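One structure below.
Here the complex is missing a single protein chain, while all its other protein chains stay put.
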Amino acid sequence: MSKLFEETRSLKAPVWGVIPRAAWPLVVAIAIGALIYFGVSPLVGGFVSKVMLIVGINIVLAVSLNIVNGYTGQFSMGHAGFMAVGGYVAAGIVYYGSIKLWGSADPAGGILSIVQEGPKSGPLLGKGDFLFVISCLIGGLVAAGAGYVVGLPSLRLRGDYLAIVTLGFGEIVRVILQGSHDQIQPWKAADAAAMPVYELAWKLGGPKGFNLVPTYTTLFWVYFWAVLTCIAAYRLKSSSSGRAFLSIREDEVAAQAMGVDLTKYKVRAFVFSSFFAGVAGGLYALDIGAISAGDLNFIKSFDIIIMVVLGGLGSISGAVLAAVILSILPEALRDFQSYRLIVYALLLIVIMIVRPQGLFGVREVWDLKIFKRRGGGLGGSAGGAP
Amino acid sequence: MLDVRGISIAFGGLKAVQDFSLSIPRGGLYGLIGPNGAGKTTCFNLLTGVYTPSEGSIAVDGVDVTGLPPHQIAVAGLSRTFQNIRLFGQLSVLDNVLLGLHLRGRHSLASTLLRTGFHVSQERAMAAVAMRLLETFGLANRAEEQGKNLPYGDQRRLEIARALATEPKVLLLDEPAAGMNPQEKKALRELIQRVRQEFGVTILLIEHDMGVVMNICERITVLNFGQTIAAGTPDEVQNDPKVIEAYLGTE
Partner (left out) sequence: MTQFLQTLFDGLTVGSLYALIALGYTMVYGILKFINFAHSDVFALGVWMTIVWSKWLGLGQPGAAPTPWYMGALVLVLAMASCGLVGFVIERVAYKPLRSAPRLNVLITAIGVSLLLQNTGQLKFVFGPYPKPIPSLIDSTELFSMMGVSVRMADVAVIGTAAALMIAMQWLIFGTKLGAAMRAVSFNTRNASLMGINVDLVISFTFVVGSMLAAAAGFLYAMKYEGQAKQTADSMWVMLGLKAFVAAVVGGIGNVRGAVIGGLLIGLIEFFGVSYLSSHYRDAYVFAILILVLLLRPEGVLGKATVEKV
């Protein structure tokens, strides 16, 4: 028996690196979020800031969908469903949580979560911010749970069957949420405060949607999460787990023969991907202050799929770039609104015929030759060699 | 090392493999031959868990693996190559081998995302092992190329390297010499011998090329229409009238 592996196991990573490696993504996420929120946003003005917010949420959605559709080669068409799950959970927690804790559904955030004109003043974080952050996390976790459930059938279903099942899942989520009970309006906050949590949990507004939720989402939080999503996706891609995902995409039979547990990794991809979709749903709902299951139908899922396909199935930077382009495009083409989806549709067809791997394929922007020549590139600094 | 007792499988009415038995001692190099459609690859698929045998049992190093899913059989120490090469074409040569190493490590989601010390040292160790394997196979200078861009012979060798990376006890080679020219076949023969010595694996190979089989295999099993028609040393098999009949037909 070969002793190769045992011999080399002793190649230990320096211990001092552990904490920085675990923590730097958080630091970078906070730094970039703060830079965009305090630095860029005041310079570019309200409208551009609003577009940037949409871009950021779409980055989270596209990069996370890419893990299932791009890395693992499964085809999920229910990403909007996970987004809806996370969004409703987060909105419910923030709305009813505020009422339960403070008696009203008014926003109670600090600087980071209140969009102010002029100089920003007040505490950095308000009491509501903690509720907001927790609600997004829980929204993500619940969505991840849903991802686990949806991931299980993916073991037995391939390609287009799975696509239909995930699409069906998205629709079931929508139909079920639209069947929820009426929301308790803010002026009846006292009633809500007196109700037990399990009763409130199902008063999500039904077909009218869940409205008048206090808003907390700002550019800071959106880019904080966008950066975290990208780093997490990158760490996944450049590790053994990521290779296992890619191997499933390349050839399931060979992957299994190499000892890759299809069940484990497919479910893992779904769980991971839907967690971030859930977080994006929370950010989305708490930006608008409302969420409606009717808006998060399969057309929304298609939008995200188009981003992933255009950017390249498996490319993080490709997904980011595509999310940026495809979020800005409709704003720039307001006058041609009715042509937007036609352009998207043609784009999909043409990409599939001309460049089926998308703009970047599995590669990243920094893998391109132009960047290679200048040496190093971004790959190294993004943790290429851990 | 590998003990197969009376495995069978049928597809619809067709009995693809019937009552197949084989026992290879540690370090043995055995061959499996037979005309086209005799059920050789089906045998491999049964051994590696792609299909589940309807009867019989399979044991690797004394551990029963009958009915386990393919990835668990790989963990138990059975690895294979494929007749129609199944590399991960879009992944790099190095990544292909790293995938083989995958099952000997632990890869939790948390340690991956947090890049714990364990995770990082494991990834380093894996990369080092993979590079050494590639060097052994003369593929180190192509480590960063995509698998699908390798020339045919290199793809075959990479598949063997990838299979060896799983640290198998038994290595199954499905027509490793297919499509090779005489020089390549000679090199392959040497490679198989070397692999056997250096890695100490037990090898079972399917091959059409009699030159390869007769020269390196210690014992050979002959299949025809899913049934074992002969088994023995290369000399015995070559002179067996049933084998001659299966290959050449009767007068």
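Labels A and B are assigned to the chains in the order they are written; within every chain, residues are numbered from 1.
One rule holds for everything that comes next: a contact is a pair of C-beta atoms (placed from the backbone, for glycine too) under 8 Å apart; a residue touches a chain by one contact, two chains touch by 3 or more.
This one's a predicted model, so the numbers in the text were calculated from it and none came from an experiment.
Among A:130, A:161, A:187 or A:202, only A:161 touches the chain left out of the display.
If you put the hidden chain back, the residue from A:44, A:124, A:176 or A:332 that touches it is A:176. Mapped onto chain A, the interface with the missing chain covers residues 73, 75, 153, 156-157, 159-161, 163-165, 167-169, 171-172, 175-176, 178-179, 253, 297-299, 302, 305, 309, 338-339, 341-342, 344-349, 352-353, 356.
The rule is short, and it goes like this: only the chains that are shown with their structure count from here on.
Taken in their complex, chain A has these residues touching chain B: 1-2, 4-5, 8-13, 15, 17-18, 21-22, 232, 235-236, 239-241, 243-244, 246-247, 250-251, 253-262, 268, 272, 361-362, 383, 386. Residue ranges of chain B in contact with chain A, taken from their complex: 48-50, 69-71, 74-75, 79-80, 82, 86-91, 95, 98-105, 107, 109, 112-117, 119-126, 128-129, 132-133, 162-164, 166-167, 169, 199-200.
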